[in-house]
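Everything below concerns the one structure shown next.
One protein chain is absent from this view; the other protein chains keep their places.
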Amino acid sequence: MGSYIPAVEQETKQMLAAVGCETTQQLFSHIPQEMIIKELKLPSGMSEMEVLRRLTEMMEKNKVFRSIFRGAGAYDHYIPAIVTSVTSKEEFVTAYTPYQAEISQGVLQNIFEYQTMICQLTGMEASNASVYDGATAAAEALAMCADRRRKKALVSAAIKPDVMRVIETYCHGSGMEVAVIAEAEGRTDMEALASMLDDGVACVYLEQPNFYGLLEDCQKAEQLVHQTKAKLILGVNPISLGILKTPGECGADIAVGEGQPLGMPLSFGGPYMGFMTCKSDMMRKLPGRIVGETADAEGKRAYVLTLQAREQHIRREKASSNVCSNQALCAMTAAVYMAAMGPEGIRQAALQSASKAAYLAKELSKIGYTRVHQGEFFNEFVTAAPSGAKKALDALADKGILGGLPLDDNKILWCTTEKNTKADMDRVVAILKEVG
Amino acid sequence: MEFPKELKYTKSHEWVKFSDDTTAQVGITDYAQQELGGIVFVNLPEEGDELTAGTSFAEVESVKAVSDIYAPVSGTVSQINEELLDSPEMINEGAYEAWFVTVSDISDREEMLSAEEYAAFVEEEKAKEE
Partner (left out) sequence: MELIFEKSREGRALSILPACDVEIVMPKECRAEAPKLPQLSENDLSRHYTQLMKRTFGVNDGFYPLGSCTMKYNPKINELTAALPGFAGVHPLQEEDTVQGCLTAMKTAEKYLCEITGMDAMTMQPAAGAHGELTGLLLIKAYHEDRGDARRTKIIVPDSAHGTNPASAAMAGFEVVNIPSGEDGCVDLQKLREVCGQDTAGLMLTNPNTVGLFDKNILEITRIVHEAGGLCYYDGANLNAVVGIVRPGDMGFDVIHLNLHKTFSTPHGGGGPGSGPVGCKQLLVDFLPAPYVAEGETLRFEQPEKSIGKVKEFYGNFLVMVKALTYVMMLGREGIPEVAKHAVLNANYMMEGLKDIYKMAYDERCMHEFVMDLSPLKHKTGVSAMDVAKGLLDLGIHPPTMYFPLIVHEALMVEPTETESKETLDAAVAAFRKLYDMACEEPGTLHEAPVSAAVRRLDELSAARNPRINYYAAQASSSKAKAKKEEAR
């Protein structure tokens, strides 16, 4: 059996003697004895070598695709070598939340740098240290906007379905009302939005690009939303901000999103991270941890967790969020990724992802896989599947390619990143041409 | 520690300065600001809000605590001290100048202490802490 307990028998005896016990069982003698477990129904413990073998066998039941054309919330971007090298450093991996600032300057400075970089990317002014994922970031952003008079959130029907479900769950808990803004041809229906806005609406949540990969008319949305003094929340793909107009430029009050594209592997859905940024006047409403710059007793620049009076450990039931653990190491991953890519690298990642999508869409349309929607898209788009989505995707899977996400029997949501080569895309088209 | 004679006090450490029977300014006492330590943020009600005596109407945050401030009177908030929102340290620097709100149309009030009575009450509180 495996064990990480250093005590050998003799030491255990000495320590037991020191606390006045003869056996370790006696340490639990004050617990009602009828509850004590006789034996756990678990397999026997194993050595490291055996465990690795078992888990490798388990892993081998998965299919890992060489070429991926599926996104819908999890994106297969290239991860620079330095990212993994930095984030596997044991100190970063094994440290706790940096409550003891004097010996946690490394983690704290990194979060400060992360906050700055994510603000640069989104064009916003303030950021927290991260939350669980893009969906919980959206749900927490809605809660930031609720007040005594405004308790309703309008949410676009064109957002990722999983994000919608998380928002619904959170709002059912908190009592915030959620109304869905209909979509029109794949985009948020601005007329519907205009008709739904009143002074009971706290905020409006849109995604840019939206679930179908389409770009929303954020300028129009901003005008409408701010006319009634509601808040505009944009859910964004961070890679797209290497090139697209930022939420800051669009006039958003809060920008959130899934940080996974910034250097995190697909990992069957997690761990990922949610980023949350806002205008500075909403800074104190941000949930979770925030790092600020200050000075030490000798005047040396240093970093510390700040604005803590917002948080659950102080405010308890009056806190607006219960967030305690965040996704610190994932936020570090995002920071190292952004630093490694630099402004030009991230621009390239964005441009190439979008350009490849444009190429693939054009080539697919030539064989009858025509786009379902009109208008501009980023790196995802929906096409028809003339002979059925399943047949098409099975044919691709047979050749080691993960095709787009089937939306129904005849529609596929495709995605490209800088990792998809022209040769791969041509192959997809060739395979589908055979399927018909 | 100061206890200006012209003010009234509550056992929850607010001061009240009546300008007439139905109008008063409210703040927190010098003793309260000392106990709280460095104040970093204040949450104030909005003008027009109705206050109910004995219930919380504002919050002050120090680095590691948040405390409710209770309304000594019932009435309508006719003015808030917006300067406090930007410079909460004013409360530490001069608790009796740093008023939180002006309340008008006062209809009800909590039990209030005179300066002497409040000074004695603070002494008791201090003794308890020791």
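Chains here go by letter, A and B, matching the order in which they are written, and residues are numbered from 1 within each.
In this text, a contact is a pair of C-beta atoms (placed from the backbone, for glycine too) under 8 Å apart; a residue touches a chain by one contact, two chains touch by 3 or more.
Bear in mind that the values here come from a model prediction, so they are computed numbers and not experimental data.
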{"item": "Touching partners, among the displayed chains, of the absent chain", "value": "A, B"}
{"item": "Sole residue of A:Leu193, A:Leu206 or A:Leu241 that reaches the chain not shown, by the stated touch rule", "value": "A:Leu241"}
{"item": "Contact with the hidden chain (one of A:Ile254, A:Met282 or A:Ala349)", "value": "A:Ala349"}
{"item": "Touching residue (missing chain; options A:Val304, A:Leu364 or A:Ile412)", "value": "A:Val304"}
{"item": "Residue among A:Glu9, A:Glu91 or A:Asp408 touching the omitted chain", "value": "A:Glu91"}
{"item": "Contact footprint on chain B, counting only the chain that is left out", "value": "38, 40-41, 61, 63-64, 88-89"}
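The rule we apply is simple: only the chains that are shown with their structure count from here on.
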{"item": "Inter-chain centre distance, chain A versus chain B - centres from mean C-alpha coordinates, in Å", "value": "44"}
{"item": "Chain B residues touching chain A - in the complex, by the definition given at the top", "value": "40-41, 61-66"}
{"item": "Residue ranges of chain A in contact with chain B within the complex", "value": "284, 307-309, 314-315, 318"}
